[in-house]
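Shown here: the complex without one of its protein chains, the others still in place.
The first chain written gets the first letter, and so on, giving A, B, C, D and E; residue counts start at 1 in each chain.
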Amino acid sequence: MKRGELIESLINIVLLSLLVGIAIAIVCMKDLFAVVMLAGIYGLISASFFVVMDAVDVAFTEASVGAGISTLLMLVVITMTGRTEHPTRHKPLLAIFVVVVTGGLLIYGTFDMPYLGAIDAPIHTHVAPRYINESMQEVGVPNIVTAVLASYRAFDTFGEVVVIFTAGIGVLALLSVVRRRDEDSVIDSINDSMHEQHLILRIVSKMMIPFIMLFALYVQFHGDYGPGGGFQAGVIFASAIILYVLLFGLSTARKVINQTLIQLIAAFGVLFYGCVGLVSLLNGGNFFDYNVLSSDPIAGQHLGILLIEWGVGCTVASVMIIIFFNFAGRKEFQQRNGNLIDNISKKNKGI
Amino acid sequence: MLIAATLAVLVVMLLAIIRTVIGPTLYDRILAVNMFGTKTILLLSLLGFVMGRPEFLDIAIVYALINFISVIAVLRYSDSFEFGSKTGEKTAENRIPQSGERLELGNKEAE
Amino acid sequence: MLVHLPVLQVIVPLMAAPLCLILKRVQLVWLFTLLVSGIAFLISVLLLQQVMSSGTIIYELGGWEAPWGIEYRIDKLNAFLLLIITGISTVVLFAAQTSIEKEISQDKHTVFYVLYLLSLTGMLGIVATGDAFNVFVFLEISSLSAYALIALGKDRRALWAAYQYLIMGTIGATFILIGIGLMYQMTGTLNMEDLSQRLPEVAQTRTVFTAYAFVIVGICLKLAMFPLHLWLPNAYAYAPSIVTAFFAATATKVAIYLLIRFTFSVFGLSFSFTTLPLQIIFMALGMLGIFVASTTAIYQTNVKHLFAYSSIAQIGYMIVGFSISSVAGLTATLLHLFNHALMKSALFLALGAVMYRIGSVQLSQFQGLGRQMPLTMAAIVIGGLSLIGVPLTVGFVSKWYLLMALIENGWWPLAVLVLLGSLLAIVYVWRIVEMAYFKPSLATHANVKEAPISFLIPIWILVFANIYFGIDTRLGVQVAQAASESLFAVSVSDITIIEDSL
Amino acid sequence: MRHTLTLFVTLTVFWLLNSGHNTVLMTLLGLVSIIFVLYVAHKMDVVDHESQPVHLSLKFPGYFLWLLKELVLANISVVKSIWLGNSTISPCLMTIKSSQKTDLGIVIYANSITITPGTVSVDLIGDRITVHSLFKENIEFLKAGEMDRRVTELES
Amino acid sequence: MIMGLFNDWVVVVLMMIGLYIIIAHGNLIKKIVGLTIFQTSVFIFYISMAKIDGGTAPILVDGVTQYSNPLPHVLILTAIVVGIATTAVALALIVRIKEAYGTIEEEEIQEQDSQHKDSHKLNIHNSSEINRDKKEC
Partner (left out) sequence: MIFDLDIIRELISALFLFMGSFLCISGGVGILRFPDFYTRMHAVGVTDTLAAAMILIGLMLQNPDGLVVIKLSLILLMTLFINPTASHALAKAAFHNGLMPLIEKNKKNNSLPDKKQESEKG
């Protein structure tokens, strides 16, 4: 046991040092593409770190979000905004001042903190013991994180879903463009080039996509037993769709995935989550009191968690799709308005 | 042996990061990130065993999927013309080294 | 259903937002939004009544009792805030449809209302909740929708303003998150009530000190308190007029509420004001804010900018009241919170009407508007008078209470300074009056007519409220006093606990 | 239809292998999920002979074992040159012809080339595969065409 | 003590690096990357405090009694979602800023704004302007 802990802390140190190294590299790099790649790596390492710290659910999320979606979005944006950072501006004095003051304050604050892993730290003795010891009787789900997330603190999770919904609407407000149908065909010729050219990618992806989707649904329904749940499932499902868009082009994907429908599903997810609360309210309990959903409290809890996770999954998947479609659509829109002819000629020359 | 393997993977991760940082071309970076992703999958599988709870391999599977999609995305957009053409990086990548410098390690970043 | 009012307060607008997206038809969406906001207002009135008559309401979400689940805790302070937010939101929405017609492109109208409702939800959630982390979640809902709403502005500078706001806002929110984390680490709980009981035990540690500093700095970033105010003027100036009217009246108020909540309820008076030189810092920053922002306001050429700087100055007054740390001072702050919401929403709505008619709010464009848009300009004048603090307007009431509180503590010089600050307000209000009434009309504005009725009704409702609450001060003062007394009661009992433990 | 059926079977196997929870509820949810995925996959038009290569499933293990042997040998040579230094490598680029008839066959061939270290298929136009290799010998090996022949056999 | 507080100190260092990028760098995308680093460091802080010696992941199995604290995990799950939401909105803003200003460098944007400061002409940014901006840059 002793040796195991030693090794854990060694891995811990190595991972954290890697994080610091990458952060410093990010400060120095001027090439935004490299910065984004490093940010992706940063996400990967922090997720590994979360596994070392026993936070498997968090690692799961960070894996799909930090390394996946956010890197992807930044990449799309870079293609629209250019790749290099201008070296002109630096006001390091102000920055260093702020950084030193806040950093100093935080270091000062750390000296009275409980040490890493201390068993008698307040957080291990006050609220958490009930979650760990009683949740099996009260909620009946082996994954304590899911129990806390979906039942004890269901309202926080509701807020989280609304946050992601807000982001989707915000992106819609900022980037959506009114499309005219007749322009699709012109765009097709650009976008479909990927799947025409890449025979191997096409075939491999075609094999993969159904499995990715099924894996997402597996994660969705097994959140009670292991790491995973609605949020992670939504992201994975969305990434299957994104893969499809990347390969077959936006216009093909638009035919398969109706944009209006996706927006409705996003709204539906939030409403569905909220309605679970309202039903429990009408059944005489408090908002999100799943005990009243069924005659047996534990069955009620199970049902409630299943339903709200489903709502989360719907919203997250559709919002991620909305976000990606809007970014990609904006890029397409810029191409159309900008130098369409220029593009095509360049493309032809390149091949 | 588990521990040794874990450490080996960590070392390789470090090497991959170095390659990401020094580049020199965009594709070297993508290559390094891709390799880093594979190593993360290994690390995650190993960690499960080191920590004594190997049942959380789903995370590694997700990584494998996400890694694939990321690489495709990077290629999709690096394929697109705007990428780097403005900064003149393309010409740097186009440069073919003379045979004399054939075995030189990593050309300096052209920008 | 009455027992569920606290949660319905937040849930009703929250659930309405996705419904809006489903409704799609713009006319319908507006009516629906208005209706929802009205219902929320009704709920807040009922809540305030309930709280005033029977004391604090506690609502356990999910049926889990407090430190394990999340609870909503409605006391006099947040019932008051809920009333302000829902009230202003409802009134402002009357004018929304006409206003955004000219400022936002047609296809974004539905999205606008969805974001508006989400933003309202976020603010209500922050105010209603009794859980520290829940505050962060709802803070982000309101902030994210705010960024998007501001970016909907017509001017391209709106985008830049929204971006700056986003950076500052996210840093602020993350600071709050760090603070909450540190508190949690020392106490093991996230519930505010529980925190306030467990914090005194560890109050002497450096970690709690850091936690307090981070929470306060984070809130002050959101609050646009003087040295951290840089994001605010542009955000207010270039956002759509409706958004400005709504945010100017509510967003900073919510931040002030958080400041009060964390200082008085969570950390407790004794910790906040005795272990730290907070009083002096806040007093100085508040005063500096009043003078610097008022002076800057005088030199503005864009009237929205002008009033935005004036808002920063008004925040200064609230901070001064807060820093006195006495019942009277806090009462003054709470009163000013209420009053400032009334004035600024009236003023910015009137500016929205001007924007609607002449498409600009540059000061130079105001020439002669007093004759062409008499009712709108009259509203601006009354709002301005209230801003200065002329008797018979609400502005006077809160300044009076502030002066009284300062004098009660024997801080005469500060009282004089507050009065001097008001003189600066006279200058910038006068510049508008001069432009509007004493300059000939511009030739280009020959066809400008009075604002449409859909603007005039909400503007004048607010203006009458400004005058009514200036004359009949009972409601505001009663609630504010009761709220601040209850806060001090909690804090005082806090002190006795510490003394016992010592 | 045949492809849908095979996809259904493989998806079911995938679910059961992953799940490990064989309660009624879970099985039901699994079934619903699989049907949903099938629906979406159909809408996306990704279910066809390319993505469901049932026809070569029987011959595949034999080929796989042979490939594994090649893989190990190739790895050894590459690792050797990594440690011995850059003077031991002789990178070259060459276009070779493949004899497969279907897209899928070419894909298997190209991927087999890539998966063995030392050779990477760089480009693929029609039946011509451009290969980059670390050593001249690798190209010679590919030119000899054993791998090509085996893949073609697999395909027929 | 060094081992006990090592994580916290690294977190502080990471936070400061993130904050430094946000303040000192003018490129809008770089700022967002800085923001991500800043937020991630807070996640690390929360997750480190949940760790307990000899504990394992908070998923119940037979024969284990010591589990890490699940509550910070829940909070950080929410915070990660909030983070990605913020990033998405910020990136959308950046795309629009690029369209409207033709640049994503803070200084150049401020320069353009100060030039327009006193004119009351609206800088309307809509789709038709994209063309113009493209040509300019």
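By our rule, a contact is a pair of C-beta atoms (placed from the backbone, for glycine too) under 8 Å apart; a residue touches a chain by one contact, two chains touch by 3 or more.
In this text, all values refer to a predicted model and were calculated from it rather than measured experimentally.
The chain we do not see here touches A, B, D in the full complex. In the complete complex, the residue from D:Thr27, D:Ser99, D:Thr114 or D:Thr152 that touches the missing chain is D:Thr114.
One chain is missing from the display, and on chain A it is touched by residues 197-198, 200-201, 204, 208, 350-351. Within the entire complex, the positions of chain B that touch the omitted partner chain are 1-2, 4-5, 8-9, 11-12, 14-16, 18-19, 25, 27-28, 30-32, 34-35, 38-39, 41-42, 45-46, 49, 54-55, 57-58, 60-61, 64-65, 67-68, 71-72, 75, 78-79, 90-91, 93-97, 99, 102-106. The set of chain D residues touching the chain not shown comprises 17-18, 20, 71-72, 75, 78-79, 82-83, 85-86, 89-95, 110-112, 114-124, 130, 132-134, 136.
As a working rule, only the chains that are shown with their structure count from here on.
Just to note, of B-E and A-C, the chains joined by more C-beta pairs in contact are A-C. Chain centres here are C-alpha means, and the one lying farthest from chain C is D. The mean-CA centres of chain A and chain E are about 13 angstrom from one another, to the nearest whole unit. Chain A and chain D have Cα centroids lying 30 Å from one another. With centres set at the average Cα position, the gap from chain D to chain E is 39 Å. With touch defined as above, residues shared between interfaces to two or more other chains in chain E number as follows: 15, 19, 49, 56-57, 61, 71-72, 75, 78, 82, 85-86, 89, 93-94, 96.
Multi-chain contact residues, meaning those touching two or more other chains, do not occur anywhere in chain D.
Only residues 1, 3-10, 12-21, 23-27, 29-30, 32-34, 36-37, 40, 43-44, 47-61, 67-78, 80-89, 91-96, 98-99, 104-108, 127, 130-131, 134 of chain E touch chain A when the two sit together in their complex. Residues of chain A touching chain C in their complex: 105-106, 108-114, 121-128, 130-131, 151-156, 159-160, 162-163, 165-167, 169-170, 172-174, 176, 178, 263-264, 266-268, 270-271, 274, 277-278, 281, 285-291. Every residue of chain A that touches chain B in the complex is listed here, in rising order: 4, 7-8, 11, 14-15, 18, 21-22, 25, 29-31, 33-34, 37-38, 40-41, 44-45, 47-48, 51-52, 54, 56, 59-60, 63-64, 67-68, 71-72, 75-76, 78-80, 82-84, 194, 201, 205, 208, 212, 215, 219, 226-228, 232, 236, 239, 242-243, 246-247, 343, 346-347, 350.
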